[in-house]
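Left out: one protein chain. Kept in place: all the others.
Letters A, B and C name the chains as they come in the text, with residue numbers starting at 1 for each one.
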Amino acid sequence: MNEVEIGRSKRAVTGYAFDDIAIVPTRRTRDPEVVSTGWSIDAFQFEMPVIAAPSDSAMSPETVIALGKMGGLGVLDLEGLWTRYEDPTQQLAEIANAKDEDATSVLQRVYSKPIQAELIESRLKEIRAAGVTVAGALSPHRTAEFADVVLRSGVDMFVIRGNTVSAEHVSKDTEALNLKEFIYKLDVPVIVGGAATYTAALHLMRTGAAGVLVGFGGGAASATRKVLGIHAPMATAVADVAAARRDYMDESGGRYVHVIADGGLGTSGDLVKAIACGADAAMLGTVLARAAEAPGQGWHWGPEAVNASLPRGQRMWVGSHGPLEQILTGPSDTSDGTMNILGALRRSMATTGYSDVKEFQRVDVVANSYR
Amino acid sequence: MNEVEIGRSKRAVTGYAFDDIAIVPTRRTRDPEVVSTGWSIDAFQFEMPVIAAPSDSAMSPETVIALGKMGGLGVLDLEGLWTRYEDPTQQLAEIANAKDEDATSVLQRVYSKPIQAELIESRLKEIRAAGVTVAGALSPHRTAEFADVVLRSGVDMFVIRGNTVSAEHVSKDTEALNLKEFIYKLDVPVIVGGAATYTAALHLMRTGAAGVLVGFGGGAASATRKVLGIHAPMATAVADVAAARRDYMDESGGRYVHVIADGGLGTSGDLVKAIACGADAAMLGTVLARAAEAPGQGWHWGPEAVNASLPRGQRMWVGSHGPLEQILTGPSDTSDGTMNILGALRRSMATTGYSDVKEFQRVDVVANSYR
Amino acid sequence: MNEVEIGRSKRAVTGYAFDDIAIVPTRRTRDPEVVSTGWSIDAFQFEMPVIAAPSDSAMSPETVIALGKMGGLGVLDLEGLWTRYEDPTQQLAEIANAKDEDATSVLQRVYSKPIQAELIESRLKEIRAAGVTVAGALSPHRTAEFADVVLRSGVDMFVIRGNTVSAEHVSKDTEALNLKEFIYKLDVPVIVGGAATYTAALHLMRTGAAGVLVGFGGGAASATRKVLGIHAPMATAVADVAAARRDYMDESGGRYVHVIADGGLGTSGDLVKAIACGADAAMLGTVLARAAEAPGQGWHWGPEAVNASLPRGQRMWVGSHGPLEQILTGPSDTSDGTMNILGALRRSMATTGYSDVKEFQRVDVVANSYR
Partner (left out) sequence: MNEVEIGRSKRAVTGYAFDDIAIVPTRRTRDPEVVSTGWSIDAFQFEMPVIAAPSDSAMSPETVIALGKMGGLGVLDLEGLWTRYEDPTQQLAEIANAKDEDATSVLQRVYSKPIQAELIESRLKEIRAAGVTVAGALSPHRTAEFADVVLRSGVDMFVIRGNTVSAEHVSKDTEALNLKEFIYKLDVPVIVGGAATYTAALHLMRTGAAGVLVGFGGGAASATRKVLGIHAPMATAVADVAAARRDYMDESGGRYVHVIADGGLGTSGDLVKAIACGADAAMLGTVLARAAEAPGQGWHWGPEAVNASLPRGQRMWVGSHGPLEQILTGPSDTSDGTMNILGALRRSMATTGYSDVKEFQRVDVVANSYR
């Protein structure tokens, strides 16, 4: 443990962000062509270890489908604009056109419209009809309310995603979600988070989740640190939760829970580092919001930015860099890490001599003495 | 001890600022509604662990009263404009309208007018008449001079606040303030500081103080570091003084001295971290100077900025962000940590599973490998 | 080992960049006139420990010759514009005149023209005719294809340079380059790299290479870190590879393999630090691209910037600072470390009391507590 003493009555572990580390080639090299970036969770197989963050700026029913057809996993936010409005085109335009100083207020207003259960149903059916894996996300405190309609509509995977999700939530409300019971009853695999420590993640694993989201999401668009004082340096968080995966596999007699990095991932280099720290896959928001097809039209925001009384994120300009397919598989015409994400992962694995994602979790990393 | 060797003849302890650390959720979560942010010191109870810094930019008699009615503790600077001028409206306008290069000179001139004892009396009576807790602040070297009029005017709490206050001051003047005797004779609780180390704070606790201010105040508006070379990384200072509180409680057979972070607190995240390091409450200047009602009209300065021969602070633009009530309890329409300070504290406690401020002092923190 | 724990399942060594360290004079001083900056590798002797990076922005056949005549070693990129075009004047102008947002696309287009074997031959003969040491560079995956023509054309030294080069490359292609066999058969000394770790370099040394390039090249112009997540803090990389040189000398019964820093070297101070960390010489791109004679006309780019599907570098403005000779040997009229590179090395050695480059590898360095 890299423990330091903050003061005589307080100790802390030192945490590393992705920017604090880098991959180091130390052995054989390999042709990119003989490297596999495939990933599978439960019965589902994907050509890339990429899950879309359920952010309205990145994922509409259309982009969920498009990402699925390209070999990734799209996730629709079931508390987002598509389940509040029959057609959110006007609302997306309002958000895109808002002045910087008004953006948060506009988000708060637009998202104040109630969620409509029938829209949840129709959106999920639309995605299923396209023949891709169907996944929808709810926050923990709305899960009890909307789980039935979600399941009835038919999903292949259920994502329960909040800033921080614990296995043991204390509520004034006696009907609060009991994660373990909920997951136990469910027929579909559940991905749940965020969590950022060994202990928190281990408890989530014990609920029966198929995957744990590491981090608090939101990445560049999140201001959780300034508002709440809460922050998880991502390299450390992923490596800690990967240790929980290993120990839980032992205690459970072999159940492998997927570790999914969620937050702080803005470039292909960040995706590479997440896996190098032990992630099986990464949930990407900013990266996908840069696609020409993204509903955000060059803007990105997460669910935490729309909170009515305490927004912890904001609308951020990320730009429109090119078609989704080019962003994922190239060719790239820039060197800023925003394009050909998978080509970059493939080459990084090749350069360090690894042939699959699971193996690549063992790659050597270096910690920078400064950023 | 995180001791390092600066050179062969000098060692130092490593100090952490609030920006160097972050809160980490590690266990259960909780609804914000089942969290208490209450705080009490001596016989006084408050709904929030917030004391106003006695800065003219933030606290007028009116805002002291307003803050008190909202559940916080306002403190008037008894050496400020309200005790030098019958009506300081014109002086506040002069300060607000000064050009940047003239601001310090204008402050020095405006504050050169002598303090009037009768104004101390009338201001305090005005506050008392409003039915809120009455607290006034003096600097150590004026305390002997004005203590009588303050006590005669009736205060519930006495704040002795200087850049650095020690229990043992060496003066050329034989009538210098003996803190221990002074506090012993007093009927009202005394809050005293700043102090930034275990030893300095322990000595202040032994004078009988009810609370110790940790840090040198001034926060963003202070230039103590550039001018005097003096600086206290606040996370370390608070955690060290919290250790002194624990040890003093033991040596005194149970007297609990409150640890109040004072300086470097510009956002709700900073308030959260101060408590996480062991503070019972925080003295806020910048945060409250951002209120629409603040006399500073968007500017903030502390008492150290008006020194006639060696100013150690300056007039800083902090902006007018909204009504005091919105700043304290929301709703917020920004994600920069300047609004809904208490909502943020409440949610941070909820997210980490703590139900009261005292418990929250035990929350886990992470040290960043870089800022 | 400066090992740190990134998280419970991941450890890392701390890496230092040149900016993180500095030279410290600790003993006698010396007149710059009694210091030698000479360097020899195999049978070749040079007046300066400087090899040009094979970047089209810095090295044309003309500048290769000019550098050779001044006492350094020029290297032509045999996959660059001079082997794709009879006369690349127009292509260089296109690159120089491209707008920033188009620069990568222009590079990709210009470099898409096939390499012509007969141009390799004529360029190398032109250099040989000038009477300087002849050296050309190929990337590992083109070496098998073009090695014959290169050798036939006659080179004194062969440079195999890629982002990362390993002694054991796994390829789908059965005819992939076997470095050890290739070098064994060759009559001319081979310089090979990049490598950035003890182990990777040791394996390269065992192939029979005369020199190993440390780092991934590209320096200021490389975006390898953002795109691939790969990075080698150079001070650490050089010091690690220097240890491999020492150990390999022992295991080989005395074969001395030259350690050549390649990447992150933008100023004379960086060159000094590279040697201080154990380098025998440095491969300079940015520094030489600043010469008035440089083909880049004030722009610098490396081979990694022209990749068709995943560019990992970009065209950077470095400016035209003066004639090549002034940049190398002064006089300088600036204090930014871009001129009189050798004068600076000489003075740094003099100030710390060393009289030759090999000795200077032992100079004391200090690590900065921050940048």
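By definition in this document, contacts are C-beta pairs under 8 Å (C-beta built on N, C-alpha and C of every residue); 3 or more make two chains touch, one makes a residue touch a chain.
Everything numeric in this text was worked out from a predicted model, so none of it was measured.
Enquirer: Among the chains present in the display, which ones are touched by the chain that isn't there?
Expert: Contacts of the unshown chain, counting the full complex: B, C.
Enquirer: Using the document's definition of touch, tell me which of C:V165, C:V272, C:A305 or C:V357 contacts the absent chain.
Expert: C:V272
Enquirer: Touching the absent chain in the whole complex: find that residue among B:R123, B:R161 or B:H231.
Expert: B:H231
Enquirer: Which positions on chain B touch the chain that was left off?
Expert: Against the missing chain, chain B presents residues 4-10, 12-17, 20, 104-105, 108, 163-173, 176, 195-197, 199-200, 203, 223, 225-233, 236, 305, 308-314, 367, 370-371.
Enquirer: Touching the absent chain: which residues on chain C qualify?
Expert: That gives, for chain C, the contact residues 1-2, 14, 16, 18, 21-31, 33-34, 198, 235-244, 246, 267-273, 276-278, 330-337, 340, 343-344, 347-348, 351-353, 355, 364-370.
The working rule: only the chains that are shown with their structure count from here on.
Enquirer: Quick one: most central chain, C-alpha centroids?
Expert: Smallest offset from the overall C-alpha mean is found for A.
Enquirer: Chain C and chain A are one sequence twice: same or different residues at the contact, by the over-half rule?
Expert: Mostly different residues form this interface, as fewer than half of the numbers used are common to both chains.
Enquirer: Need the CA-centroid distance for the pair chain A / chain C, whole Å please.
Expert: It comes to 40 Å between the two C-alpha centres.
Enquirer: Can you work out the whole-Å distance between the CA centroids of chain B and chain C?
Expert: Distance between chain centres, rounded to whole Å: 56 Å.
Enquirer: Can you list every residue of chain B that touches 2 or more other chains, as numbers and ranges?
Expert: Correct list: empty.
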